[in-house]
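Omission of a single protein chain aside, the complex is shown with its protein chains in their original locations.
Let's look at chain A:
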Amino acid sequence: MPLAFVEKVKGAMRIRAVDRTARALGLGPGLTLADARARVPDLVVEDYDAPADTGWLDQLADRCVRFTPMVAIDPPDGLLLDITGCAHLFGDAENLTATISAWFGEMGVMMRSARASTAEAAHALARFHRGTVSDEQAAVRSLPVAALELDSESDLGLRRAGLKTVGAVANRPRAAIAARFGAASVLALDRLLGVAEAPLNPRYAEPPLVLERRFAEPIANTDYGLRILRELTEEAAVELAEKDQGGRAFEAIFIRSDGRIQRLQVETGLPTRDSDAIIRLFSEKVETLADPLDPGFGFDSVRLSIPRTEALRPSQKHLEGEMPGESDIAALVDRLSVRLGRHRVQRLQPCDTHIPEKGQAARPFIEVSAHKSWPVPKAGEPPSRPLHLFDPPERIAVLAAVPDGPPHRFTWRRKVHDVLRYEGPERIASEWWRSKGDPLGEKRLTRDYYRIEDANGHRYWVFRHGLYGREKTDPDWYLHGLFA
């Protein structure tokens, strides 16, 4: 049955892609659906789903990591693999190309591939060249001008001028081409011929250290896979020690024989090359996985990559009786961060602002950040800031004298409290020097804070939101925090 994918273009349904059967019947992209149906009445039509296509391409790119780590997506329907340095693992470049074709064939994916010395040349050869490539330069020059991928006007202009192939365009003086068709055309030409190079944008940045173990036969035992991971960690520790470095982030990649890839990522607060600690973190991570580490039909290879490294000087082991110190706490923080998520283990840092709720920032503990010192409280005074802060402040009903009397009685969470003692007001005004983004809100109301104590001894921090008369006719009161 002929199959076509359609999408709405400027109000009309046009064909986006067709399968082989439909193409044989004379249908192609760009045709309107009505015309297509007229020619082939039993056409099966599906809606073109761009996100699904992108997702599928992402998955394919992930699986191609088994051939080379430098995989880039070439939208809308291509992949670029940089096989520099990988070809020898598969014999030679020819063998690698054949392996890739066979692999895609097994998955049932139709594809065309081409190998060249630059990404743009490979891209153009794959799309516009027919037959095998013996001489790359000659093949590139024989490509039609459509391979330059310029806009349709320039394309038409080039063909009208009699320039049908890339070689013909290349023979003309560059200045003339640039003057007539724009600088972009000359750039595209240079890129195709390999004169100018655009860097590949790999999907995953190349990690500094990668260790891999491939298996002659797929292994179906997860424990054995983890043991291999431990051996890889120990090898990595030796390599890191040679360079006086420690890893901050580690990634374990298990490549299954059916192509699926499972990744485990852990990070540490301090650089480390202690394989025991790293394996412990990986075990924690395995426990937190929603689905267990499933080998399927078996793992083809296990890879350990260390994307982030930092200098780590060799240190002496602790002597007997020495105090356990910073490293213990760092290990605990690493473990909790891996188990719960890095944003759940936090440290507080002071911020330079009068607004109480913005006065502190909670950062993940595992990020090493500059030490900022907190303001020292005044000696001899009771605490002026509460231990707990409600975010957002809770609205309360208050009995107070207008215009700026202290609260006498207030109701919070349906309980009435009589105020026995109070201190205040402490005025916190809006930050007028900020032109926008005032944390106090657009109305920039001033807050008058009171430290109050009720008859039972509970101490609260309340504020009046807005000055009576000047800013608001009926200011609201809020409870911002609880003292000890």
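Here is the rule we go by: contacts are C-beta pairs under 8 Å (C-beta built on N, C-alpha and C of every residue); 3 or more make two chains touch, one makes a residue touch a chain; residues count from 1.
Note that in this section contacts and distances are computed from a predicted model.
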Fill in: Which of "dihydrouracil dehydrogenase (NAD(+))", "Protein ImuA", "Gfo/Idh/MocA family oxidoreductase" or "ATP-binding cassette domain-containing protein" matches, in UniProt, the chain that is not displayed
"Protein ImuA"
Worksheet, complete the sentence: Among A:90, A:422 or A:468, contact with the omitted chain is made only by A:422
Fill in: Hidden-chain contact residue, picked from the options A:9, A:44, A:289 or A:329
A:329
Response to the item:
Of A:388, A:409 or A:470, the residue touching the omitted chain is A:388
Worksheet item: So that we can see where the missing chain sits, which residues of chain A does it touch?
Response: 321, 323-326, 328-329, 331-333, 335-336, 339-340, 344-350, 356, 359-360, 362, 365, 371-377, 379-380, 382-391, 415, 420-423, 451-453, 455-459, 481-484
